[in-house]
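Below is the structure I would like to discuss, written out as structure tokens.
In this view, the complex is presented without one of its protein chains, the others remaining in place.
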């Protein structure tokens, strides 16, 4: 357990984005005694699954990781139309949970909502000392040099992803296979078993 | 089968470097009727395994992929001391096999021999229209946007790597696991089953 | 002729953008038996020339290259206001023509419509295995490593550009001179006669 | 004090390089109970000050920071002539001190010895999980996203630099002014008082 | 005095942005006889200080630097909602003052208004031969290679910043300290006393 628990905030555009990007890392934060909050900006209402189902699934997934859940209530696919509101929403969440560490999407991503959330988080977290961006299936040119060993948390990450039942109906196994390969590849790059990878925006290291 | 077979040259610093980086791609070239040549610059004499063993292993691996083998005879670990000779050696091999396509190490690599071979190949191949750089365990910052689907050739790649018996004694399974994860991750990025990844130096596309 | 013809989709913000960026490449695709579709997002209604004239000119230019023409009907200069619609529009066109190959603007471009079209296309083409970005007069920091030899298609490209009569009234010769210099410079870089240059977003190579 | 002290190795080409780049960070490591080793590759014999003076000065500076000192004995200005020896030297030092954390020059540096030491360290540290590159007066294009707060250690850093009496004869004040500005600027970027800046090569974060 | 005075236009999102980024450079332009215009896009109405106060402060600051002031009248925080208007506004200002030299925000900035102004200026200035981007407290990854020596103008820059009384109430000294460190650090990088730093977008040098 960390002697001085920290407050960790992860921001993602849709249900399951955060789990994919840094679910194992969040599980490790929770296991260390850190307080973890997930801020999910939309309900993913444009995809398969109705809003109530997506909300329940995300609630289950967050509970699996040991995280609190906050919703952003913005419209799926159109997040960039609400740029200033989004910045304010993330700012106020950072303030409320007194976030020490912030995770968000990487800025090079082909999904418009991911880009909007990434950039808004960097702006909202301008006073935070630890801001890291995570990988997504729609990332491009992601060139990580920072990693977290998730060997002890990979099962929990898979469990959290399985909570998103409406998303993984047919394609479940494929997704978890990709998860497995990605974790193994990033683990190889970082010389640990399995890992999640990050591009740091601003990272003040404790030594 | 390709109606107009091409001559393909892959250049690597040590035995097994080429197989790791683009073994599946070479196997596919061979299967398409292209002529494939592997130019291995050193015998890997600084590592485990004596020179005669390494030579036999490499010969077996090249045969497995359907490739001819040419040795560069330079000293392992000290390739950069022979920069001009290296450029001339690769130039003359390109000329001799009339290479249409050239594969080599990426330039961002922490191994000094890999860097030296990468840079020398780029210089030697200055008139070639298709020069691609491949990934290695010591690559860093590798940001590929070009891929080859190796789903049908992954077994052959694994077979070729297993030929390097002196290198994989204890760590064999680990290596092949990494191979598997990397191929799966690159396949996911490129929307195919399994893939090898490349950063193009110069690539004239046929359309 | 290609034994297995492909479906090629080129996306551009305004009339003549696609011709400038990859007109020679499209002409070569058409000559090889590929089916070519040009999706032009706006009528360029903010510039000189009325909408009906621009439509006729674009129709002529597309016919010159051997391509079908589809219009996006979005307002010139304000494409980014319709981000989600734009993604859906490009997705449905990709689906409709079953695009195997997609060309679009590069993401580093000083024109707001070009950036919006580039990013939306990358998102819409997230399942495509060949997505290439082309150069524009407003590109910046364009660093191509992929090229297509357009020596046999440069006249056709010039013819297609000349169809845009409302745009080239006075400046015609200047524009075609620039076209000529650019093609010669890119040809020199790629070791062919004249070329068009691309930055690949995702390119699965056939070997 | 850290409950599990780590072994920290900093590698620099010449006397005073390490202090300039990460002297404050090393002082903080020492204060936390970590074991700190400085590996200085040359005596700086090509500059002002004789070898014996440089050795005494470096010994004093290392003691000021609470670090052990190891010499690499290579010729100043010509480090790249001994590339393989350099890799072996750093490998054996890493093994000997069982380094958990490694600091070295950034790879983009206009001094030939700095580049050679940077690249050799990245190769030698290929199994280490925390490898960070530091800034130098001859760095270019240094784009840091990782920082260490050195507010409590800046005096010690200045003291260590002052030990290099043969180097700062006339220009002392200038140097310490630059030190002060750099620390203030990097502190501003990282939202702390004063900081040292790093580009991570590979950084496995504890969470 | 310059024998052929130029027209210089600096564009910034909010009051005090331009002064922070290139106030010293503008003062030097004015001292050389160039005509300097500052185009401030919003009143900064979302921050502390009412609009009338911000306008007076900006007027004072511009006068201090010897510059004319033009307002853009767009809403603070929501500049990107007016992308096309913004481009037109900057285009018409460029035309009106016949700008030879244009300064604007860098494109990598965590503040949404800064990004919008940066990109719109690059588009609007597409025919200008000297377009340089400046640094801001919210810049990230700023990697300058172009500098202006502001040793003789730093006092004037500080004076201009002090005009923004509503912004620097409590934090004044901190801000000016940062200013001082930044100028010293950039001066060190560029081998002059104190400097402002720029990333050139397009810079035609007179030789």
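Per-chain numbering from 1; labels A, B, C, D and E assigned in written order.
Keep in mind that, in the parts below, a contact is a pair of C-beta atoms (placed from the backbone, for glycine too) under 8 Å apart; a residue touches a chain by one contact, two chains touch by 3 or more.
All figures in this text were calculated on a predicted structure; none of them were measured in a lab.
Enquirer: Considering the complete complex, which visible chains touch the unshown chain?
Expert: Touch partners of the hidden chain, whole complex considered, are B, C, D, E.
Enquirer: From the listed residues D:7, D:59 or D:138, report the one that touches the chain absent from this view.
Expert: Within the whole complex, the residue contacting the unshown chain is D:138.
Enquirer: Among E:14, E:28 or E:54, which one is in touch with the chain left out?
Expert: Counting the whole complex, the residue in contact with the absent chain is E:28.
Enquirer: Per the definition of touch given earlier, which of E:65, E:107, E:128 or E:163 contacts the omitted chain?
Expert: E:128
Enquirer: Over the whole complex, note the residues of chain E touching the chain we left out.
Expert: Output for chain E: 25, 28-29, 32, 34, 127-129, 145-149, 189-192, 195, 198-205, 207.
Enquirer: For chain D, which residues touch the unseen chain?
Expert: With respect to the unshown chain, the touching residues of chain D are 77-78, 80-81, 110-112, 115, 138, 140.
Enquirer: On chain B, what residues meet the omitted chain?
Expert: On the chain B side, contact with the omitted chain comes from 83-84, 87, 119-120, 122-123, 126, 201-202.
Here is the rule we go by: only the chains that are shown with their structure count from here on.
Enquirer: Once the Cα atoms of chain B and chain D are superposed, what angle does the rotation have, between 0 and 180 degrees and to the nearest 5?
Expert: 120
Enquirer: Pick the pair with more C-beta contacts: A-C or A-D?
Expert: Higher contact count goes to A-D.
Enquirer: Could you give the separation in Å between the centres of chain C and chain E, each centre being the mean of its C-alpha atoms?
Expert: 36
Enquirer: Among the residues of chain C, which ones contact at least 2 other chains?
Expert: 201-202
Enquirer: All pairs of touching chains?
Expert: Once each pair is checked, the touching ones are A-B, A-C, A-D, A-E, B-C, B-D, C-E, D-E.
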